[in-house]
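Sharing a structure with you now.
Here the complex is missing one protein chain, while the rest keep their positions.
The letters A and B name the chains in turn, as written, and every chain counts its residues from 1.
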Amino acid sequence: MDDVLIGSLIASTLRVATPLILCALASTLSERAGVIDLGLEGKMLATAFAAASVGAVSGSLALAVLGAIAVGLALSMLHGFACVSHRGDQVVMGMAITMTAAGLTVVLGIAWFKQGGQTPPLSDAVRMGAWFTGAAEALREVPLLGAIVGGGLLGHSGLVYGAIVLVGVVWWLLYRTRIGLRLRATGENPAMVDAAGVSVLGLRYLALAGNGVLAALAGCFLVLAQNPQFIPNMTAGRGYMAIAAMIFGKWHPGGAFLACLLFGFLDAVAIRLQGAVLPAVLGGGAVPVQAIQALPYVLTVVLLAGFIGHAYAPKALGVPYVKER
Amino acid sequence: MNRPIELPRWLDLFVLPLVNLAMAFAVSAVVLVTIGQDPVQVLGLLVKGAFGSRSGISYTLYYTTTFVFTGLAVAVAFHAGLFNIGGEGQAMMGGLGAGLVALGLGPSLPGWMLLPLMVLAAMAFGMLWAAVPGALQAWRGSHVVITTIMFNFIASALLIYLLVGPLKEPGNMTPESRAFGPAALLPGMHQMLGWVGLEWPRTPLNFSVLLALAAAVVVYLLLWRTQPGYALRTVGFAPAAAAYAGIRPKGQIVRAMALSGALAALVGINEIAGVHNRLMADFVAGAGFTGIAVSLIGRNHPLGIVLAALLFGALYQGGAELAFEIQGFSRDMVFTLQGLIVLFAGAMSQVAAPWLASAYQRLRRAPAAPAEAEAAHG
Partner (left out) sequence: MRAIEKRFGAVHANQAVDLTVAAGTVHGIVGENGAGKSTLMSILYGFYQADSGMIEVEGRPARIANSHDAIALGIGMVHQHFMLVETFSALDNVMLGAEPSWFLPQARAQVRAKLDALMRDTGLVVDLDKTVAELPVGERQRLEILKALVRGARILILDEPTAVLTPHETEQLFVTLRTLRERGTTILLITHKLKEIMALADVVTVMRGGAVVLDTRIADTSLDGLAQAMVGRQVHLGRAADARPAQTGGVLLRAEGLQWRDPMGVLRLADVSLALRAGEIVGIAGVSGNGQSELLDALAGLLTPQAGKLDVDGSSFTPAHWLRPDHARDLRIAHVPEDRQRRGLVLPFAAWESAVLGYQKRPRYDRLGWLRQPVMREDTATMMERYDVRPRDITLKCANFSGGNQQKLVLAREAQTEPRILLVGQPTRGVDIGAIEFIHGRLRALRDGGGAVLLVSSELDEILALADRVLVMERGRIAGELPIEQCSVAALGRLMGGADADKAPVLAAQPA
């Protein structure tokens, strides 16, 4: 097996997985606290649009990221207001956010940039640069390792490494700190947390805040690292794939991380299958490009079908907390 | 936290949805102002476009037909406790089913035989496309929201593959099938009215609108007047009670999704058999999501759904007119409004309830005050 191929597979996997990892972490935080968040798709879109617009107008990477984070937090707080403070249906709210974001990003995009909903392409100055390119260059001559590590692991934009670090951060937060313990308890038995004198609402809002920031980072990745601009509906269902990954990972940051890598790997392999010839048994023609496009969605369904989520989900997931009489 | 407010039935069924609608409209107005449009002007043009001419009304009703189907689909699933977001995909598959029958049997069968077959095929395809996520939810616990959304994407990929490949009309650049022929075309409203001697402009409005009304009636009767409907609603409200009553929740879930899919699939009939007379890629164009908003505003009841579908039909038609008249205006504004409606009527529907309840209480007490004052003086 060609080591350059392995290297490029690893690189593809990481790139595709990064927004999924960030969203899966976001979802893990909120679901561990008991709040279902199906609005991740919409949050990714809205924050991507925010980053692209602010970036285009201001020319500053920092402002673009801040803009995205502001939008992400706002949407998460809205979710909290409707569902945590007011017992709204969490699933419906998630859909509402996604539908509204999908429409509003295009409306504003057309009105402000007049390019059919797209934002103008961002220059490299605004976008996130690649890291460790020097090391990658230096390793190029090293046989085997050079291609795999240099081509595969180095030279990605900062957020890729950031996402991996965040997996560890979220894990540490949830399992090694007091606040993580309380947050997890809120998703299992909020009445108990309340009786212990800790604010259930506060913890849920805190989880949602984390959720908003992480989703915003995912959106940033889309327009500041992967593509140079916002394109309508560019998320293409990735928000949901991230949730499926989280479920498959049993609501654990590490498990979700691995599941996201699986998605990334599959995507990387699929692209290389394009144009490949099917064995005679299946007709012998070329693999249709739509089949490849449909693969991540099929994988999501397979993941969800092959795994009974009930037993591992936080017990109080999706149930608004109301004080009993 | 408060206990759920008990509003008098009429307030809950009629006023609350209107209040939620008003809030959605208000936010949309803010958005319009932000992008430099005049909300009042927009509203005026919208109403004119939707109802101002016979042609406009017809288009409005044609869109309404589609939304009645998807709204009913969402509502049936809601009553069984499920959230069917797959209307898009189920409608696509419905169109595919109808199209396949038309392409295969079109040349050999007369219209009165072909069209019912197309309807049945559409419903069967839609049923299957919805039943699979339903079964996955029932037996594997896979969340039906995510699986139906995935199935939407898969349906789209499948349809496009077929239309650029096996089903493509030779020599045509666009991904669509060849025309089916007159036997596979439902009579249009202009034709039907012509039979009774009335003059009507030619529009996409067709026989399907009657199918939609019939579907609404059938769904009402089914849910509230039949034993299968009783079983379905029991599963939706209280799965434990359903098991106790000998109703098997898993079976009901699949049945509800199947019925839901069949209803959504009828959009395919409205579009493929009613208007285009050929299979094409994007004939659903978001109707599945509109169905969610329609069902929420319509309180999951067929009558409410018909009215809400009419509202959205008007928005769509009015929106199309607006896109003509105002530069830079696109249908996405309607999608945004849709999302806002789901927001206010769906997720935040209970937020307004306490204010409404206390306003109602105050209104009820007010007439007593003058009477007391009189008594004090008298």
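Operating definition for what follows: contacts are C-beta pairs under 8 Å (C-beta built on N, C-alpha and C of every residue); 3 or more make two chains touch, one makes a residue touch a chain.
Everything quoted here is computed from the prediction, not taken from an experiment.
**Student:** Determine which one of A:Leu38, A:Val92, A:Val193 or A:Ile231 touches the chain that has been left out.
**Tutor:** Reading the full complex, the residue touching the unseen chain is A:Val193.
**Student:** Specify the residue from the set B:Val164, B:Leu193 or B:Ala243 that touches the hidden chain.
**Tutor:** Selected residue, touching the omitted chain: B:Ala243.
**Student:** Specify the residue from the set A:Arg15, A:Arg182 or A:Arg204 that touches the hidden chain.
**Tutor:** Among A:Arg15, A:Arg182 or A:Arg204, only A:Arg182 touches the chain that is not shown.
**Student:** So which bits of subunit A touch the chain we can't see?
**Tutor:** 175-182, 184-185, 188-189, 191-198, 315, 323, 325
**Student:** Counting contacts across the full complex, list the positions on subunit B that touch the omitted chain.
**Tutor:** Residues 225-228, 230-231, 233-234, 237-238, 240-241, 243-246 of subunit B touch the chain that is not shown.
FYI, only the chains that are shown with their structure count from here on.
**Student:** Taking each chain's centre as the mean of its CA atoms, how far is subunit A from subunit B in angstrom?
**Tutor:** Inter-chain centre distance comes to 30 Å.
**Student:** Using the touch definition up top, name the residues of subunit A that touch subunit B in the complex.
**Tutor:** So the residues of subunit A in touch with subunit B come to 38, 82-83, 86-93, 95-104, 106-108, 110-112, 114, 117, 232, 236-237, 240, 243-244, 247, 288, 290-291, 293-294, 297-298, 300-301, 304-310, 320-323.
**Student:** Mind listing the subunit B positions that touch subunit A in their complex?
**Tutor:** 1, 3-4, 31, 34-36, 83, 85, 133, 136, 140-143, 145-147, 149-151, 153-154, 157-158, 160-161, 165, 289, 292-293, 296, 328, 330, 332-340, 342-343, 346-351
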